[in-house]
Structures are given as structure tokens and as C-alpha cells.
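I have a structure I would like to understand better, so I am pasting it below and will then ask my questions one at a time.
Note that this complex is displayed minus one protein chain, with the remaining chains in position.
Letters A, B and C mark the chains as written, and numbering starts fresh at 1 in each.
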Amino acid sequence: MKFSVTVTLKEDVLDPQGKVVQNTLQNLGMDNLKSIRQGKYFEIELNDNDQIKAEKKVNDMCKKLLANLIIEDYKITKI
Amino acid sequence: MKFSVTVTLKEDVLDPQGKVVQNTLQNLGMDNLKSIRQGKYFEIELNDNDQIKAEKKVNDMCKKLLANLIIEDYKITKI
Amino acid sequence: MNSSVIVFPGSNCDRDIAVALEKLQFKNKMVWHKETKLPKSDLIVIPGGFSYGDYLRSGAIAGKSLIVNEVIKAANNGCLVLGICNGFQILTETGLLKGVLLRNKNLKFINKDVNIKVINNDTKFSNKYKKDQVLKINIAHNEGNYFTNFNHLKELNNENLIAFKYCNKNGDTNKEANPNGSLENIAGIFNTKKNILGMMPHPERMVDNLISNTDGINLFSSLLK
Partner (left out) sequence: MKITNQIVEKHGLKLEEYSIIKKLLKREPNLLELGIFSAMWNEHCSYKSSRKHLKNLHTIGKQVIQGPGENAGVIDIGDDDAIIFKIESHNHPSYIEPYQGAATGVGGILRDVFTMGARPIALLNSIHFGSPSHFKTKTLLNGVVSGIGGYGNCIGIPTVAGETKFNSTYNENILVNAMAVGHAKKNKIFYSKAKGLNKSVVYVGSKTGRDGIHGASMASAEFDENSEEKKPTVQVGDPFTEKLLMEACLELMKDNSIISIQDMGAAGLTSSSVEMASKGELGIELHLDKVPCREENMTPYEMMLSESQERMLIILEDGKEKHAEEIFKKWDLDFVIIGKTTNTNKLTLKYNNKVEGEIPLDALSSKAPVYDRKWIKKKLTKSKIDTKKLNNIKIEDALIKILSSANHSNKSWITNQYDQMVMCDTAQRSGSDAAIIRIHNKQKAIAVSVDSSSNYCNSHPLTGGKQIVCENWRNLISVGAKPLAITNCLNFGNPEDSKIMGEFAECLIGIKEACEFLNYPVVSGNVSFYNGTNKKNISPTPVIGGVGLIQKLNKPINHQFKKDNSIIIVIGKTFGHLEQSVFFEEVYSITDGSPPEVNLTNEKNNGENVLEIIKKDLVNSVHDISNGGLIVALAEMSMGSDYGVKINKPKNLTNLFKYFFGEDQGRYVLEVDKNNLEKVEKILRNNNIFYENIGFTQKDYFEIQKELKIDIKELYKINNQWYNNY
């Protein structure tokens, strides 16, 4: 069973990476770009057949390791 | 108009980060974990109304900057 | 010899390399990344640092700067180009050198003196060294884990394009001597024409016995011939 997880910075938290990437893209002539924010992405495969259980496990992983809940939010999707 | 982009390492490229994350999770007792790969995630907002044009632009950004095509693949989704 | 050091906003070894070059009597100029022309140079150096914070991927954004187009042109015309640390990462991002520098396998920044072995001393950059000579040189990077595809690796070996490999004191290039997980302990490579050298270790930090040692000097003096 496979899940994707995206981890993004909370709304009011500074995103230095996104800022530099945005400036660079604008300098490269992408002038319609309004904003870009950078985050992390994980593809997780589990040996599990029970979706509810599996999802709970992924949720656990996010809380324990993948996301820093102080500054980040995360989202889990089954793929 | 908003898009999400995920950038992931190609299959045959070593993913040191994913590997360490995987080990750590397994040490934390997540024994059903089969594999985990790490990548980047972007949320991109454009001042554009034409979806086809906009998507082309995002595609451009990926090719020019966001992904290193030698080692990475990317995927664009409208959100 | 005329040298030019490219300065990105987050370069931080630019002064160090300039000091080393001037110590060896290069006529050196600093070139700001927003410039569109290079001064006349026999050698272009892309120094270490965090060109744009190393955000996104190390070297990626610098690879898109204005001056880089000029560097590419000059390199294609045979000008000598040396990329150290972040400079190596930038050279791979521009495509002047093949392969990539991934994160260190322990996922930590590593700063220490390591031993490297001179693999090919028959180049403009390395002729003052002996073949298989073991040097002690400082490394300082987060992404120095060199990776490339199978065919290119074969080419590197067949064409003698590997400049340096990490090794131990005795010159053994074993796994224990590999600080960052680099493929085949690679610490530096040349392009096919051998006018471009990218390396992770910092030779400019090894030109003064009071601070470290002088194992880096021959790299610069090789170029003077």
C-alpha cells in the first residue's frame, strides 16, 4: 500500500528557500509567477492491507519524524 | 491558478536521505515499512487564467530550475 | 597568469582563493555574478561557499546566473576552469562537468582534514604532484557525495578523468577512507578535454604552514607552467 506525504511550512513561517527560488524564476523571466513555496515530499510503501491501519501508521511517522509540527503542516494521500 | 509540483529522484539514483529516514523509522518500530523515498514539493501560484498556458509555464520552471533532469523526475498537478 | 574568481552573493571562500592565487603571483580579478563580461583570463575559479544559500539544490541557482554563460563560453574555448566545493557543484549544475553531488551519506556537514590521492598527474592542474601522491586537505561540505551513471563512470576510469580519490594515510582508497559516500571515493574529476577540474576538497586552505600545511600549493603552481 502506497502513500504520498507532503510537508509544507505553516503559513506565517518564513520560507527562505521558496523566496530565493521565486526571485530566480522571476529573474529568468517568469513574470506571471505570484508565489512559490517549497516543502518536502515522501513516497511511502507499507506491507499492510488494512488501509485505516496503514494510514494511521503513516500519520505516526509524520508526527514522529517526517514533519516538524512546530513550523510545518503535513498531508497524507493514498496513491 | 495554483499547481503543485513534486520532484523525486530517479529510480537508479542513490537516495541517502530516504535511506536514513527509512532506517530511523524502522528503528522507531515501524516494521511494516517497505520503502520510503524523499523528494521536494512546490506550491506554485500563477497570475494566469489559461490553464494550458499556465501549465506550460510550470513545466518550463521545472525544466529550467526546479528539477535536475539528470537525476530527478517531476510531476505537475493542478490544485 | 591572469585569473578570475567568480563571486556569488553567498560565496564565502572567494577571499581565501584570492589570497592563495596572489600568493602564487597570479594576477587575479574578482568578478561579480551580475557582470556580463569576463576579464581576460587564463584561469577561472568558482570558489566555495553557499552561492545562493544552497537553497533548492547546492549550485542550482548559481548555475542560472548571468556570468555563468560567459564561463561556459570560455570553458568551451579551452580556458582553464577550477571549481572548488560549491564551485564543483555549480559546474555539475551547468553541465560543464557530468554527474551530481548528493548529500553526504551521514546527512551531516563534514569539516575535517582528509587524505586524497593524486590519480592523474598528467594535466595542467596536477603536473607538479607525483602520481599516487597522498595529500592532506580540508573538506567542508554538506553535499559532496559524487554520483554519476554507469557509462560516465566507465568513461571517467577509461579516459583517466578522475583527479583525486579519498584515501587513508597509506593511500588505500577503501570504504573507511570515504568521508561522504562518494562513488569510488571520487574527490575530484576532469572534463574530457581536461581543462576543467571540479573538486570537493579545498586546496586554497592548504597554502600556509601556520594555518595548516602546504599540500595545496602544487595545484596552483602546476597551472603556472
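Definition applied: a residue touches a chain if its C-beta (ideal position, glycine included) is under 8 Å from a C-beta of that chain, and two chains touch if they have at least 3 such contacts.
Note that this is a predicted model, so its numbers are computed, not measured.
Visitor: Determine which of the presented chains are touched by the chain that is not presented, and list them.
Guide: A, C
Visitor: Looking at the full complex, which residue from C:F26, C:F50, C:F88 or C:F190 touches the chain that isn't shown here?
Guide: For the chain that is not drawn, the touching residue is C:F50.
Visitor: Applying the definition given at the start, please give the residues of chain A touching the unseen chain.
Guide: 9-10, 12-16, 19-20, 23, 68-71
Visitor: Considering the whole complex rather than only what is displayed, give the residues of chain C touching the chain that is not shown.
Guide: Against the missing chain, chain C presents residues 9-10, 12-13, 15-16, 19, 34, 48-50, 52-55, 108-112, 138, 140, 142, 202, 204-205, 208, 210-212.
Everything below uses one rule, namely that only the chains that are shown with their structure count from here on.
Visitor: At what distance in angstrom does the C-alpha mean of chain C lie from that of chain B?
Guide: The mean C-alpha positions of chain B and chain C differ by 29 Å.
Visitor: Could you state the distance in Å from the CA-based centre of chain A to that of chain B?
Guide: Chain centres of chain A and chain B, defined by C-alpha means, are spaced 9 Å apart.
Visitor: Report the inter-chain centroid distance for chain A and chain C in whole angstrom, where each centroid is the mean of the CA atoms.
Guide: About 34 Å separates the centre of chain A from that of chain C.
Visitor: Using the touch definition from the top, which residues of chain A touch two or more other chains?
Guide: 21, 24, 28, 38
Visitor: Could you tell me which residues belong to chain C and also touch two or more other chains?
Guide: 56, 61, 64, in rising order.
Visitor: Which stretch or stretches of chain B touch chain A in the complex?
Guide: 4, 6-8, 21, 24-25, 28, 30, 32-48, 54, 57, 60-61, 64-66
Visitor: Inside the complex, what are the residues of chain C that reach chain B?
Guide: 56-57, 60-61, 64, 93, 98-100, 102-107, 145, 147, 149, 181
Visitor: Spell out the residues on chain B that touch chain C in their complex, using ranges where they run on.
Guide: By the definition above, chain B touches chain C via 12-14, 16-17, 20, 40, 64-66, 68, 70-71.
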